[in-house]
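With one protein chain held back, the other chains of the complex are shown just where they sit.
In order of appearance the chains are A, B, C and D, and numbering begins at 1 in each one.
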Amino acid sequence: MLTENLVALQVVVPLIFAPVCLLLGKSRHAWACALTVSWLALGIATLLVTRVATIGTQSYAIGAWAAPIGIEYRVDMAGALIIFIIAAIGAMVMSYARRSIEHEIAAENSGYFYACYLLCLTGLLGIAATGDAFNMFVFLEISSLSSYVLISLGTTRRALTAAFQYLVMGTIGATFILIGVGMLYMMTGTLNMMDLAQRLPGVDDTRTIRVAFAFVTIGVSIKLALFPLHLWLPNAYTFAPSVVSAFVAATATKVGIYVLLRFFFTVFGIHFSFVAMHVGEILMVLAVVAMLVASLVAIFQDNIKRMLAYSSVAQIGYMILGISLATSAGVTAGMIHLFNHALIKCALFLCMGNIFLRLGSVELHDLRGLAQQMPWTMAVFVIGGLSLIGVPLTSGFISKWYLVSAVLDAGLWPLAVLILLASLFALIYIGRVVEAAYFSKPDPTAKKVREAPASMLIPAWLLIGANLYIGVDASLLAGIARQGADILIGAGVP
Amino acid sequence: MSAATTLLTCVAVPMVMPALIAALHRRPNAREAVSLLGSGCLFLMVFSLLDDVRQGSLPAIDLVSPVPGIKIGFAVEPLGLMFALLASFLWFVTTVYSIGYMRHHHEKRQTSFYCYFAIALGSVMGIAFAGNLFTLFIFYELLTLSTYPLVTHAGNTAARRAGRMYLGHLIGTSVILLLLALIWTWSLTGTLDFRAGGILEGTVTPGIASVLLVLFVFGIGKTAVMPFHLWLPAAMVAPTPVSALLHAVAVVKAGVFTLLKVSIYIFGIDFLGQIPATQWLMYVAAATIVLAALFALRQDNLKLRLAWSTISQLSYIVLCALMVSPLGIIGGSVHIVMHAFAKITLFFCAGAILVTTQKTRVSEMTGIGRRMPWTMAAFTIGALSMIGLPPAAGFISKWYMLLGAIEVSQWVAVIAISVSTLLNAAYFLPVVYIAFFHAPPDAPDRVDINEVKEAPMMILLALGITAVGTVALFFLSDLPMALASQLVGGSR
Amino acid sequence: MIGLAFDILSWVSLLIGAIFLLVGAIGVLRFPDFYSRLHAVSVSDTMGTALILVGLMIQGGLSMVTVKLLLMFYFMIFTGPTAVHALAEAAIEGNVKPFARKTGQ
Amino acid sequence: MEHLINIVLLGLLMLAGFAIVRTKSLLAVAMLTSIYSLLSASLFVVLDAVDVALTEAAIGAGISTILMLAAIALTSDEEKAPRHTPLLPLFVVIATGAALIYGTLDMPRFGDPAAPAHRHVAPTYLQDTPTAIGIPNVVTSVLASYRSYDTLGEVTVIFTAGTGVLALLGFRPRRRNTEDTGRKKLVILRVVAKLFFPLILLFALYVLFHGDYGPGGGFQAGVIFATGFILYALAFGLSNSQQLIPHQLLYVMAAAGVLIYGLVGIASMLLGGKFLEYQVLANDPVTGQHVGILLIETGVAITVAAVVLIIYYGFVSRRPAPGDI
Partner (left out) sequence: MQGPLGLYNYWIVIVLMMTGFYIVIARPNLIKKIVGLFVFQTSVFIFFITMAKVEDGTAPIIQEGVNLYSNPLPHVLILTAIVVSLATTALGLALVVRIRESYGTINEDDIHVQDEAS
């Protein structure tokens, strides 16, 4: 029963336990429940990845209604990779969460928090697993609505406005997607992605399909914060509770990118997307601008969470750049970076959570000399930061390596220079923090703080460990990503 | 212990030493004993590899492969061994020196100083024994990062500014240019292994090879070829042992070493000759030689003057690496050693003067030779070697360089070397002259100005060793010459 | 024949209902203050909808539809006036003053 | 005739839309929104979407309007003029609209029976529903069986909203006798409310169980159910209505609905089927479908009713903030 229903269980288990979490209320049981479920989801995801790797793409007809009639869950290598990283980040963040949540969120709200967290996880996993365009919209909304709530629970009032801004932009994005899906349905009569892929070539020379493509792309771009539609992101990441920043930054935009991949390659097909619609050129320009501008803006931020948020916008640029090449190497690079960036950003935001727990601030000038007091936390930041820059032996280097070689393969060497230039900007903004924490004298009036508790350090170090492992041996990840990319490029031939 | 294991140990020992050093941070004596012991052991281990290499066997070991076609692995070859021998030997000497310097100069945070120093040396070993360009690149970056805390050791605003300059130049060039070149090479050839005769020949057009060469030469920012040279003077805010070992020997030599490796094993000397950019880059190097020497002339701060001199001298080696001449390669390789001994002596002397008299400016050093005769004698030897006069080691390398340049009729190089020799004399001899033949000023501290008040014993010991080494290498140049010849012989 | 008579009856009923509604709407627009507007809308609305429902019932004949319409009729009869009453009550509580022509001048 | 009604309704919708843009008083905007929603519900009836019309009327015109009014009561009524010129938004809107109109040019004509959307999957639903599911309302069969997973997602969405409102606004039960004093005059309202309260609940049950045969189903039923309580709360005060249904029970109901739905899915897995494969719930596949649909519709109704009430109570039990700055 377990193995054949694995795909469904992946999404349904967190879904069913979300209400349970609500009922458990403010006690620690809610946390325990969320923790167990997160690890369960990670376990299922691991099984799923191995299953997909051994016997190929998993298709699951929900309610036993075969594909175009019913809703299909379809997990190929790319989807499995996304599911795995979401589940892994989820498990890490939940292991970390208790102390941070006790500190940042009022006790009476903690039950709601854990419930919303599980709902968000459900939504994200659902998006990655589904093979149905409308079902994707539904799960997108689950994840979005719950992340609005999660963000609004931040400690300052600006969290509320950030969540509101996100809600407005997110809903516009979702509505755009809905319009696009509606047009697709109108022209083909189906909502199933594989079926769409088969039926679209007959009608893809119509204005309706072109507009549908544009609307889906814009809608998803809002969700994944593609420059210049990223305006919601910096505030949302800055003012959300630390745990939420870590979780959302590592997963939500990644899922957006996955959705984009699905639509570009599986649904519309590489020819329509990149040859007929020229989306590659447009995305490439936007990605490069995102990389450079957002990195530059990040340099001038004094709030470190905000800095990391802008850095995320820039890193999304890297991923999109890889995708915009529309080559196997490019998509592989995009997916590798997607995975790696999730690990890196999650660790960095967890690190911010540690600092906020002890210091009550993540402003740059409050961090002076912090490395002496919180050496383990700051070590996480340094390694994570180096990874963001792309220093060898960290996972960030692997991403950059694949990305630059993909760009060079496509004969676009000026882009390679720009990519590396953007990583220099990363060096500067990470360097500012490191310089403050390690090489500046602490403010004499500042209070002494202790190192964060082990329960918060271990998850961050696990992420860093994974990061370093990938930096040393990326063959497994690269293999999976390559396999996923080939399936995507090959228009979904399993 | 097999040669491969020794190889690994050589890289690993300095990397694990910080743990020991940090553990002993409350007991300075034990801490420094560990440092000394470690550096000594390292030298002996590197030395033990010499036999293998001389017999022509080149032990190698591969560890992991992060990206298909790319390995992290180590291998020994003559040039690397020469560099490793040099660095490990001078590390030992510098450790001796550091103990004297750091204690007498009352530096803070000595433990972290020794830790980062050890890591930096480990990185140098990694560079020296890197089995492929990728491994080399990793340790190259690691070296930059581990020396950054040493540059900013003082912790004040000036040091932090210098640190930014340092990181900005070195990481900037290496990430944008070198990494690009690396990935490009990899995507063209599918490998980054060092191979005799190069890997690029036959796979790329001279046009692309030109671009690659430019990327490599400027990307290896540690060679301090203009216009990416400003980091080196900036790094002089670091404590003197750092300037001495790292910024006269380890870091900058890692740069030119990398360049030599690239030109020998990635391009191949023969292929290099077919690349149009080579000639232009040689002009850049020649210009750097002359211009940096002119800048050195204008510096009053002794350490800065030495730094500019280093920039100038490094470009000799860059010039040799691009000269497409076996004699030039020999000259360049040997110059790594010769210049290292001389320059470290000079820096040791500058540090000794600083510790003893708190003076940093050349114009203040009038008559200092009477007070610190041993120190200034060593300084003189170093200066002679810099200029390239016998009986100092610098003569030998310069001789081969000139021969090489003449062999391939690179007259610009010949002129640059000759002019810079004159300039070297012009900026070093006045120091010697002032120190020995100028009357000292009225001593404010009422000590007898003619009384000999030398630097601490440990410092003297260290600079004595290197000064003697500078002279000795003139007479005993067989070992480096043999290794260098083996290098050229191997590439033919 | 009977059918035609029912039809005419139903249409007349529908038409008168519609006129009532229209008059009520005009009243809302034309009357000067809250209470008189409320008056206009409440009376005519109840009557208008009632007539329309009756007209529809005649159309529906003896069927399930007529039963449903009857239920709706029942609902309308109760809820319309009650809602208006509640509105007026709320207006008084909210100190909405009736319009009064100024005397003198 | 249908076209005429269609055009009139669309025209009225446009009027309502423009009025919403122009109107400054937010209370009036809320009412206009309600009118807009009701008009679209009427349009849905004309366009044969009776189920959707019922839902839109209940949710869009009903609950949403109540929430907007409650929110306005807690904030402020007047809208300030924007500081920036609306040129950029106007440009964006016109560009988007132009793109959409461009997109319509290759669409099948309105009502065209040969449109691809009506030829591919939909006929299967229409043909198979009587035999495979055994109920006449195809919308219900698609909603609750063919695409029941979407509906599970939908219940989860509404559950998320409930949790979110709880987290944002809290939910404190009021003490008795704090607010009832001023309401002595509401005799008529109370009598009518008492009269209608059971009827509304009854009607909700009718909508729930009749959903297989006519327009209706879990959502509509849940909303109507909640409306009954909202009416009660309006007439008799918050605390009295909360005595009727304690807030702990609402939590349990909100969670229970989702759980019922999910567990039906799990149960069908345990019985050897796929997730939400109702056929395995009974010996006869069609009976299985009936059981499954009934169960999940009940789950939906419970959650929707509870969440709507949670949201309503969340808003109205909050004290209004002091005046605008």
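Throughout what follows, contacts are C-beta pairs under 8 Å (C-beta built on N, C-alpha and C of every residue); 3 or more make two chains touch, one makes a residue touch a chain.
Because the structure is a prediction, the values reported are computed rather than measured.
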Result, missing-chain neighbours among shown chains, is A, D
Touch assignment to the omitted chain, from A:161, A:361, A:455 or A:475, lands on A:161
Across D:26, D:132 or D:259, the one contacting the chain not displayed is D:26
Against the hidden chain, chain A presents residues 134, 137-138, 141, 145, 148-149, 152, 157-158, 160-161, 163-164, 167-168, 171-172, 174-175, 178-179, 182, 185-186, 191
Touching the unshown chain, chain D contributes residues 3, 6-7, 10-11, 13-14, 17-18, 20-21, 26, 29-30, 33, 36-37, 40, 43-44, 47-52, 55-56, 59-60, 63-64, 67-68, 70-72, 74-76, 79-80, 82-84, 86, 89-90, 92-94, 96-97, 100-101, 104-105, 107, 109-113, 115, 117-118, 121-122, 125-126, 129-130, 136-139, 142-143, 147, 150-151, 153-154, 157-158, 160-161, 164-165, 168-169, 213-215, 217, 219, 304, 311, 314-315, 318, 321-322, 324-325
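Heads up, the rule we're going with is that only the chains that are shown with their structure count from here on.
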Per contact tally, chains sharing the most pairs are A-D
Whole-angstrom distance, CA centroid of chain B to CA centroid of chain D, is 75
For the pair chain C and chain D, the C-alpha centroid-to-centroid distance in angstrom is 28
Dist(centroid_CA(chain A), centroid_CA(chain B)) in Å evaluates to 44
Chain-chain contacts, ordered by label, are A-B, A-D, C-D
In the complex, the residues of chain C that touch chain D are 75, 78-79, 82, 85-86, 89, 93
Per the touch rule, the chain D residues reaching chain A in their complex are 99-100, 102-108, 115-122, 124-125, 145-150, 152-154, 156-157, 159-161, 163-164, 166-168, 170, 251-252, 254-256, 258-259, 262-263, 265-266, 269-270, 272-279
Within the complex, chain C is touched by chain D residues 182, 185-186, 188-189, 192, 195-196
